[in-house]
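Every protein chain of the complex appears in place save one, which is left out.
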Amino acid sequence: MMHVPSMIKSYPKDLGKVDEVKLAACIAACIECAQTCTACADACLSEDSVGELTQCVRTDLDCADLCAATGNVLSRHTGQDLNITLAALRACWMVCKACADECEQHADRHEHCRICAEACRRCEQACMDLIAELG
Amino acid sequence: MMHVPSMIKSYPKDLGKVDEVKLAACIAACIECAQTCTACADACLSEDSVGELTQCVRTDLDCADLCAATGNVLSRHTGQDLNITLAALRACWMVCKACADECEQHADRHEHCRICAEACRRCEQACMDLIAELG
Amino acid sequence: MMHVPSMIKSYPKDLGKVDEVKLAACIAACIECAQTCTACADACLSEDSVGELTQCVRTDLDCADLCAATGNVLSRHTGQDLNITLAALRACWMVCKACADECEQHADRHEHCRICAEACRRCEQACMDLIAELG
Partner (left out) sequence: MMHVPSMIKSYPKDLGKVDEVKLAACIAACIECAQTCTACADACLSEDSVGELTQCVRTDLDCADLCAATGNVLSRHTGQDLNITLAALRACWMVCKACADECEQHADRHEHCRICAEACRRCEQACMDLIAELG
């Protein structure tokens, strides 16, 4: 997703003290995770064992919503109101952790859960890195 | 928005210890605030003085994204993972406070900012009430 | 949802030839429908018969996404690019019709599907009215 760092570089004002590489990595991780969770929820709905996967569908949907919103907040690269950015990152970090925990429980039976757990772990880590950088 | 409490009442499983009135109020406040912020951002873009309102547009857009995501998380009424719900509520509470602070600065000149500040304050309060209830 | 017409009235520029009452009604119907579909999908996931409701969950989720996006496009009241507004309205109208058809099949057993079908029919009608007005 080379467009993410390209857009950061083309930003006409100063971005403040934020590390551009970590910011780009976190934006990319958020939107990748949002798409993967949306697809995983749909794949779970197609499993014959959907009745045992309803918690997974829900956590996927919560994770998709919060990752998409956080990706948008970060794409506004403002950094001006650090409190908002950090609160969004903390919510995103928490839901990615919960969704990774949930999907890992089904990863051996469902490839979509295995891939989704990986995307969630990457986003969890990227959020943590950016929180450490900004906090 | 009578459909919000009606949908909560029709939920087939136990909602846990959550106060249904506060939950419904918070969902309604989130989606009202999201729409108002989206409209306020657009109205700011139509003002001749848009150059002085760019921070307001950004905060409106961040607020719209986080309110919409939080409204969705709350509409899943799970309550099962309280940590996710609380983290989303805290991010929403913080951005509503920031957006109300910003819009209030322009409220005497721009009616859309005055209305938007009110919607943000209502949502800030509704989030705080639900955090106190769940926390 | 009195904030919707209030925000339209506070818009600083000319809205063009659009009927403000129909525009406000359609925005309100879109965001009400989006929330109701999100809640209906979650309620379906809580039914013991979730295995028979997976198509309903999916249509609910598609409907929620397209109603939310259309509500945002309409809240920008631009009207300047009528083609975009009309294309969004047509997609929203179509998904609301499909979701109402689907939810009506479960309306006698599931109150959440009955309420959701009503919200979808209202939004379908509001989209059709606005398409007729603008088209």
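In this document, chain identifiers A, B and C correspond to the written order of the chains, with residue numbering beginning at 1 in each.
One rule holds for everything that comes next: contacts are C-beta pairs under 8 Å (C-beta built on N, C-alpha and C of every residue); 3 or more make two chains touch, one makes a residue touch a chain.
Since this is a predicted model, take the numbers as computed values, not measurements.
Listed residues C:L15, C:A69, C:A107 or C:M128: the one in touch with the omitted chain is C:A69. Only one of the listed residues, B:H3, B:R58, B:K97 or B:H112, touches the absent chain: B:R58.
Counting over the whole complex, subunit C has residues 55, 58-59, 61-62, 65-66, 68-69, 72-73, 76, 78, 80-81, 83-84, 87-88, 90-91, 94-95, 98 touching the chain that is not drawn.
Touching residues on subunit A toward the chain that is not drawn are 1, 3-4, 6-13, 27, 31-32, 34-36, 38-40, 42-43, 46-47, 64, 68, 71-72, 75-78, 110-112, 115-116, 119. Mapped onto subunit B, the footprint of the missing chain covers residues 41-42, 45-46, 48, 50-51, 54, 57-58, 61.
Please note the rule applied: only the chains that are shown with their structure count from here on.
Here the chain at the heart of the structure, going by C-alpha means, is B. Centroid to centroid, with C-alpha atoms defining each point, subunit A and subunit C lie 27 Å apart.
For subunit A, the set of residues that touch two or more other chains comprises 58, 61.
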